[in-house]
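One protein chain is absent from this view; the other protein chains keep their places.
Up next, subunit A:
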Amino acid sequence: MNKPIPNSFRQGPDARGRFGPFGGRFVAETLMPLILEVEAAYEASKTDQAFQDEWRRLLTHYVGRPSPLWFAERLTAHLRKDAAPGMGAKVYFKRDELNHTGAHKINAVLGQILLAKKMGKTRIIAETGAGQHGVATATACALMDLPCVVYMGATDVERQQPNVFRMKLLGAQVVPVTSGAATLKDAMNEGLRDWVANVRDTYYCIGTVAGPHPYPAMVRDFQSVIGIEAKAQMQEAEGRLPDVLVAAVGGGSNAMGLFYPFLDDADVAMIGVEAAGRGLDSGEHAAALSRGRPGVLHGNRTYLLQDGDGQITEAHSISAGLDYPGVGPEHSWLHELGRVQYTGVTDDEALAAFQLCSKLEGIIPALEPAHALAEVLKMAPTMPADKIILMNLCGRGDKDIFTVAKHLGEKI
């Protein structure tokens, strides 16, 4: 089948919030006026210099941006050891795990909370999976003196205790969600239900490039600071762009943030790594693009894990942040256009990468970017030594040490 190739991959979304056939605004009428209000406020903020200056100020002095670009020299050398002569690409990390709160989530949260204030909203709600987005939202709300309610699947509350306590310390109310499978998708349902019930004063701070338009575009735009910085830093370090970008994809916000500024650089390949859980053919994974099909959930059309009757099926991943049966609609579009390749990494591969990175680089990654790293470990030895891989190390692993210890059979 011949698909027309657009002359730019950076045109989406259109006026309906569509990326090709994906995206859109599939919400109940009660929310529709709110979504339009958010869209109008977001559009206005793009040209609001005071808004942009304040967001930049927070990124610099509160988050600690720009995050460094790190040449993972020991890891590169390690991978070259077993590679054929002349093989073994150079591996760089974009170190968004060094951000305040420990992940990339804070970039888009600060933008959204500033927007909420501008809209006159006085209460913030959010959903969270691994807890990183919840912590980021609770942090921004503490800083800006706004009440914050975070919906979190009861299963995730159990496996991400450190982040639950962090959110409480920051003054947020964490509501365990027991409906459905009690994970991220159910937390998002509960967030949407809360928003419907509190439309007048509440802003829903969505953590990923999903949800109804304008969220996928807005979160991507805020996260694009990652790719914009990386592009300049790579020019400075190597005098050229990287050959391959690699990032983990759950909902896909860190990946969109890194990829988007490079989408029209034809020589830069991109790999999105989904969670293959216990294996892509085990039925227990979170690989919506590799094993799902298009459908509508949480306000947008995108690839989803679903059964033959259109019922959403449960995702599985060792990483709570990737444990989502959908994916951002722009990823679905880039997948169908072939601009980004999507692949899967299993729980075990991610666990091995998690440990290797800790030992070789002195960086304990979150389980989410450990998936991206596992893919890097596979591909770097197959690429010539003068090639460059840039991976988004989008979160730190402090929150995961209990989960990892449990899997390794260690008591802490």
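One rule holds in what follows: a residue touches a chain if its C-beta (ideal position, glycine included) is under 8 Å from a C-beta of that chain, and two chains touch if they have at least 3 such contacts; residues count from 1.
Criterion: contacts and distances are computed from a predicted model.
Peer 1: What is the missing chain called in its UniProt entry, if the choices are "Tryptophan synthase alpha chain", "PepSY domain-containing protein", "Protein-methionine-sulfoxide reductase catalytic subunit MsrP" or "Cyclic nucleotide-binding/CBS domain-containing protein"?
Peer 2: Answer from the record: the omitted chain is "Tryptophan synthase alpha chain".
Peer 1: Just name the one of A:Ala28, A:Ala266 or A:Ile412 that touches the chain not displayed here.
Peer 2: A:Ala28
Peer 1: Which one touches the absent chain: A:Met119, A:Val196 or A:Ala385?
Peer 2: Once the missing chain is taken into account, the touching residue is A:Val196.
Peer 1: Considering the complete complex, identify which of A:His298, A:His331 or A:His371 is in touch with the unshown chain.
Peer 2: Within the whole complex, the residue contacting the unshown chain is A:His298.
Peer 1: Using the document's definition of touch, tell me which of A:Gly308, A:Gly338, A:Gly362 or A:Gly409 contacts the absent chain.
Peer 2: Per the contact definition at the top, the residue touching the missing chain is A:Gly308.
Peer 1: Considering the whole complex, not just the chains shown, which residues of subunit A touch the missing one?
Peer 2: 16, 24-34, 179-180, 185-186, 189, 192-193, 196-200, 295-299, 304, 306, 308-312
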